[in-house]
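Note that one protein chain of the assembly has been removed; the remaining protein chains are unaltered in position.
The letters A, B and C name the chains in turn, as written, and every chain counts its residues from 1.
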Amino acid sequence: MQTDIIDLTAEMARLTAGRIDIGGIGSFVGVVRDTASGRRIASMTLEHYPGMTENALAEIADGAMQRWELQGCTLVHRVGELQPGEMIVLVLTASPHRNAALEACAYLIDWLKTRAPFWKKERFEDGSEAWVDARESDDLAAARWGALG
Amino acid sequence: MQTDIIDLTAEMARLTAGRIDIGGIGSFVGVVRDTASGRRIASMTLEHYPGMTENALAEIADGAMQRWELQGCTLVHRVGELQPGEMIVLVLTASPHRNAALEACAYLIDWLKTRAPFWKKERFEDGSEAWVDARESDDLAAARWGALG
Amino acid sequence: MKILYFAWLRERVGRGQEDIELPAGVTNLGELIVHLTALSPGHASAFAQGKLVRAAVNQVFADPSTPVAASDEVAFFPPVTGG
Partner (left out) sequence: MKILYFAWLRERVGRGQEDIELPAGVTNLGELIVHLTALSPGHASAFAQGKLVRAAVNQVFADPSTPVAASDEVAFFPPVTGG
């Protein structure tokens, strides 16, 4: 978790530092959208559960490392107030095999969305606020992987 | 195609410039590995077919844009001589939906590997050189998408 | 016992954390929720959305049958919406 803006190039450099045996790097970047239910969003605030968040992210990363041949993976999630267009989340995977890298990316983001204790609150342009509802489609996406790990 | 080093952050900024309706960005980065068949690689040279390359990449990108709800995609491929650890290829996809973004990434890289006229030559540390053989696994990976487009 | 609330549960209860005395007879998470619901109208409002309340005991996802003890950290929150 971090309040700072996500630096993709720096994270990729950190993941691959000193390694030249990596064949491919998959990534997924989640971005704050500008509308929700047809209303324009002024900002998005991310709350999380310190302590449990770190454990959940470590567990999710372990699950991916056990399931695919990965040389490493990175999970970065912002907390605090974000503007539309800013990155909320970054997932990176390094593998000798491109399919492993991309599948592990999907796995990591699916579990992150259903098992990591983050909550989004949207503030609309009229000043009103609303907590974002969880989506059943996210549970279904995670369920396709069977159990975590 | 370009001989310059790939700038991931700049490419992502270009893809998302002026858009705040993007929900997720998938990406795949291919990197020059340091070994092939157990031998250490000194450098890799990429040859391509000017003219046909541009057409092939445009056709592959069109196929992805028709198949998934994408707000844009980027294909960058280096040519010329590369060192181990350098990026050879970058695929970016922007979509409101994360699965679309990641699946389209896999599609783009699978077709790029089987339909875009690039050829790799490896130079080993002992000075010997060898053209890289195409892999049947790449044809199988592309075949899972059915026809291109 | 340390109780944490997040997101709209925090807003309804009116605080993010409280320390309570664990009553005799409360041995699992389901019994703890019944106890907490009676503490104030804010608590009642938070736990009224029963289907949408998730919990963790010592930072691990839990369900109503999960045992609880006075030394535990128990957290209540809505389904997660990160990513």
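Everything that follows uses one rule, which is that contacts are C-beta pairs under 8 Å (C-beta built on N, C-alpha and C of every residue); 3 or more make two chains touch, one makes a residue touch a chain.
Note that this is a predicted model, so its numbers are computed, not measured.
Considering the entire complex, the omitted chain makes contact with B. Within the complete assembly, B:G51 is the residue of B:G38, B:G51, B:G127 or B:G146 that touches the hidden chain. Interface residues of chain B facing the missing partner chain: 30, 46-49, 51-52, 55, 77, 88-89, 109, 112-121, 131-134, 138.
The criterion applied here is as follows: only the chains that are shown with their structure count from here on.
Averaging C-alpha coordinates per chain and comparing to chain A, the farthest chain turns out to be C.
If you average the CA atoms of chain B and of chain C, the two centres end up 49 Å from each other.
Centre-to-centre separation between chain A and chain C, using Cα means, comes to 26 Å. Among all residues of chain A, those that touch two or more other chains are 30, 109.
Shown for chain C are the residues in touch with two or more other chains, of which there are none.
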